[in-house]
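Shown next, in structure tokens, is the structure this report addresses.
All protein chains of the complex are present and in place, except for one that has been dropped.
Labels for the chains are A, B and C, by order of writing; each one numbers its residues from 1.
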Amino acid sequence: MATTADRRTAATDWRVGLSDERLREILYLLKLCRYVDERLEALYRQGRLPGAIYSGRGQEGTHVGVASALRKEDSLFPTHRDLSAQLTKGLDLKRVLAQFWGRIDGYTRGRDGNSHIGDWYGARTWTVMSHLPIAYPVACGAALAYKRRGEPRVAMAICGDGATSNGRWHEALNVSAIYRLPVVWVVNNNQYAYSTPNELEFPTGTIAERAAAYDMPGVRVDAQDVLEVYRVAHEAVERAREGGGPTLIESVSLRWRGHAGHDPARYVPRGLLEEYMENKDPVRRFQDLLLAHEVVDQAAVAEIDERVRRDFEEAYEFAQRSPFPVGEEVTMGLWVEDGYWRREPSREGGTEAS
Amino acid sequence: MATTADRRTAATDWRVGLSDERLREILYLLKLCRYVDERLEALYRQGRLPGAIYSGRGQEGTHVGVASALRKEDSLFPTHRDLSAQLTKGLDLKRVLAQFWGRIDGYTRGRDGNSHIGDWYGARTWTVMSHLPIAYPVACGAALAYKRRGEPRVAMAICGDGATSNGRWHEALNVSAIYRLPVVWVVNNNQYAYSTPNELEFPTGTIAERAAAYDMPGVRVDAQDVLEVYRVAHEAVERAREGGGPTLIESVSLRWRGHAGHDPARYVPRGLLEEYMENKDPVRRFQDLLLAHEVVDQAAVAEIDERVRRDFEEAYEFAQRSPFPVGEEVTMGLWVEDGYWRREPSREGGTEAS
Amino acid sequence: MSARTLEAGAAGHGAEPRGKRTEAGEATYLIAIAEALWEEMERDERVFLLGEDIGVYGGAFKVTEGFLERFGPERVMDTPIAEETITGMAIGAAMEGFRPVAEFQYADFMSSGFDMITTALGRYHYRSGVPLPVVLRGPSGGGVRASSFHSFNPEPWFAHSPGLKVICPAFPTDAKGLLKSAIRDDNPVIFLEHKWIYRRIKEVVPEDPDFLVPIGKARVVREGSDVSIVTYGMLVHWALEAAEQLEGRGISVEIVDLRTIQPLDTETVLRSVEKTSRVLVLYESHRFLGVGAEVAAQIAEGAFEHLDAPVMRLAPPNVPIPFSPTLEDAYLPQVPDIVAAVERLAAW
Partner (left out) sequence: MSARTLEAGAAGHGAEPRGKRTEAGEATYLIAIAEALWEEMERDERVFLLGEDIGVYGGAFKVTEGFLERFGPERVMDTPIAEETITGMAIGAAMEGFRPVAEFQYADFMSSGFDMITTALGRYHYRSGVPLPVVLRGPSGGGVRASSFHSFNPEPWFAHSPGLKVICPAFPTDAKGLLKSAIRDDNPVIFLEHKWIYRRIKEVVPEDPDFLVPIGKARVVREGSDVSIVTYGMLVHWALEAAEQLEGRGISVEIVDLRTIQPLDTETVLRSVEKTSRVLVLYESHRFLGVGAEVAAQIAEGAFEHLDAPVMRLAPPNVPIPFSPTLEDAYLPQVPDIVAAVERLAAW
């Protein structure tokens, strides 16, 4: 199955309808996500970051591309790998890093770590759970709510290639098609599930072609081209918004790093990895594109780099200053009625009546 | 999607390679299954049969057709609806009825009732569990065993149309295709899952076309024609046996009766039901076919009817005479080491060292 | 009764559940449950139902008969056989402000949605602060010759799993009042209806649409002084029968109906044990790590100084629920077993 990229080369509008400002914002996001990913890994290796990291490096084209196609009021149901999509959707990096360091100002108030994060009332993202792909059926429910109320809103869910072999994936796609729900299914096909390659996950050549089994459009897109991912996602999102039902998008990249911080990923063939890192880097590629079309110049790029660095440092400082949650409150916030989540975190790591 | 029946009209061999003897045996099985189904329902209505019944009436073309394509050493993983397939595969009607009446001579020794039955060491069938379609993934394991040992054996699993919306269905098909397992997936599409019609179960026009998502052949067959079902199943079974991997067969009929004994099935349109009962009866149709081709005459048919009645009466008497299991043994047979299942049932309903 | 409810009753032309009470105004447990659903749907349009065969068919046990006609297919949704996704949809809809009530055709099939129930539904709020007002209801329990896959008591699994309230009512009034409380609760609730009780137990059930029974409160359903029986669900009725017989033998039995399993009303249990000093914990889920294990452990720890006899448990063994009457009767604690256990305790 050919990817959509082949088709768009013929298209006239290289910028797929996006203003200079939005294009620059996408460049910022791509670079921010890349930088956060690199810095977290470095800190992890230095033993300065507790818990786990799940690098999304090399897949920023997918993450920034699909999440950029959503409006603020749309919802996003991602997995462990999709921090970049959550950042794109609007997570506050300060609170993200506070979460990585287990602090009270993290989105889960220290109850969970790393990319098991979410911000329902702000960025409208699901607080990630490990069990794959557990958020897929939940996205059906959110989409059902939009449809029921006639709201022009869309739910988007992301999972990995490996998660498509799980029964929940089938159930969710099936139900979304039966009820014609306003939902967009994204599969971040980074070619591996941990060490398991695509061939051991599904028997077809592509994941996109499986959309036929759900009577919905299936699109395969090459994630080195963030604008192409955006275009495809935007089309799917707007179709869903207008009542056209669900779409399955398979966005293909390669996982540049191991599954998690400890995994050297020796099972990925060296040549494949080099090919992707050298020739299919979605960040570099997009930067070159904007330079070539003079949407940015070298000074603007340097400015973006500077902004990214500053944002990270500020967030890092914020996270380090944020207190740990107090142990005494460990049983609170289980039941809604105890009011834990309606109170604000205090500077001592507890919560106080607001 | 056209069913295969259209194709075979052009075929020359109406008997699809079966001898007169086998054809007569198929007629016997069709009539036996129909009769057992009718009698159990009558007894249930008279309050003389405890527990539940799940009528397979109208679907004998599917059940007898697919199970006839299996060899003795092949295994069958059916559901609640598929007693007729189990009878075809070789269950002893005596022990079947003993199971319906909760007796020690039932296959489950009174531990389960009705069509939640199976006979692994004899007819090589799975003891049915309710949870749908829980036997599908198990069939993968049996098929894996055949493949590993290089045995020319095949596992066949049956489930209903409704069960295809469950995640297990997807997982099992997916895995069978990845490992190219010798398995045949049968969907008894009787157009309803309890009261739920096909349109609320899956979004595609057919179930067979979903085989493409698993890169395996998918066939839709009209179950009013038992020989066509047999032919399709036989082809799939032999392909699997020869290492050609799995096949998905959708065999279409209509459930003539309610989901279970208490259900009047008012949700099935009258006209549809009449159409099936009057014009698409697999049993009558096959009998007419054999009469027309003079494989049987009216006397032979009467003889078969008599044999069916006799078999049922004998089995019924056997079941009524079989003792109830003794309550004292209720905790036995949970762990293999207590030896319960290695002992023979006694005439008092207990078990004794053999 | 509010004008709104009257109107709804009128609209239903007797098809609505209240029209199915007896002449004397009694409702079965099943009808009481239907009334609770109906009233809460009338009261709050965020409440909707989803599940297998609940619409056109009115549910396998006919709890939602007439609902489709009254509330339409958007609020009475027939779903595919996909319990993970039924639960998932309920979660997603709850996140967006709805109050879904999902029916499991049998509580047995809650195991088919287990991950979504225990991992997603139970653990989401604690980590995110997002309330999930979801009710999962289904017929549970044995005693009706329905064998292994239609008789299960899943309450221990869920009562152990964080973040889920678990309710097992024994009487029509409690069923109605607790289900209404469950629907109004902002937390996920597993609501287990005992199918043996459905059509067997009737009583005059309050009609006030704001009648509620609080979650987390046990009830002393029979006062007594010699031995306490702590139980719930179907076995409350069997214990009542045993208590009658024991009365005749001069043993006065107090019966505590837990009603809610999670959170458990430890206080009411301990108060009864402090009074009688002897306790039988009677339960229907398998003995090993069944509900009564927790109850017994709490009593052993909390009422130690008051006990004149060991905390005794009576419950089915940890084997699948068998079909044959002889086996199911041996599996479930019978009234004579209850009588015998209480006598042993009284004689301690």
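Assume a contact is a pair of C-beta atoms (placed from the backbone, for glycine too) under 8 Å apart; a residue touches a chain by one contact, two chains touch by 3 or more.
Source: prediction; values computed, not measured.
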item	value
Where the missing chain makes contact, among the chains that are shown	A, B, C
Absent-chain contact - pick from C:156, C:233 or C:333	C:156
Contact residue for the chain not shown (choose from A:162, A:218 or A:345)	A:162
Which of C:220, C:300 or C:340 contacts the chain that the document leaves out	C:300
Candidates A:19, A:195, A:279 or A:320 - the one touching the absent chain	A:195
Those residues of subunit B which, in the complete complex, touch the missing chain	75, 107-109, 111-112, 116, 118, 120-121, 127, 129, 131, 134, 136-146, 148, 155, 167-168, 171-172, 174-175, 178, 333-337, 340-341
Touch residues of subunit A, complete complex, unshown partner	50-52, 102-103, 108, 110-113, 116, 129-132, 162-163, 165-167, 193-196, 200-202, 263, 267, 324-328, 330-331, 334, 349
Residues in subunit C touching the chain absent from view	111-112, 114-115, 118-119, 122-123, 126-127, 148-149, 156-157, 159-163, 262, 264, 281, 285-286, 288-294, 296-297, 299-302, 304, 307, 309-313, 318-320
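The rule we apply is simple: only the chains that are shown with their structure count from here on.
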item	value
Longest centre-to-centre distance from subunit B, chain (CA-based)	A
Between subunit A and subunit C, centroid-to-centroid distance (C-alpha), Å	41
Per-residue multi-chain contacts in subunit B, two or more chains	165-167, 200-202
Where subunit C touches two or more other chains at once, by residue number	79-80, 82, 84-85
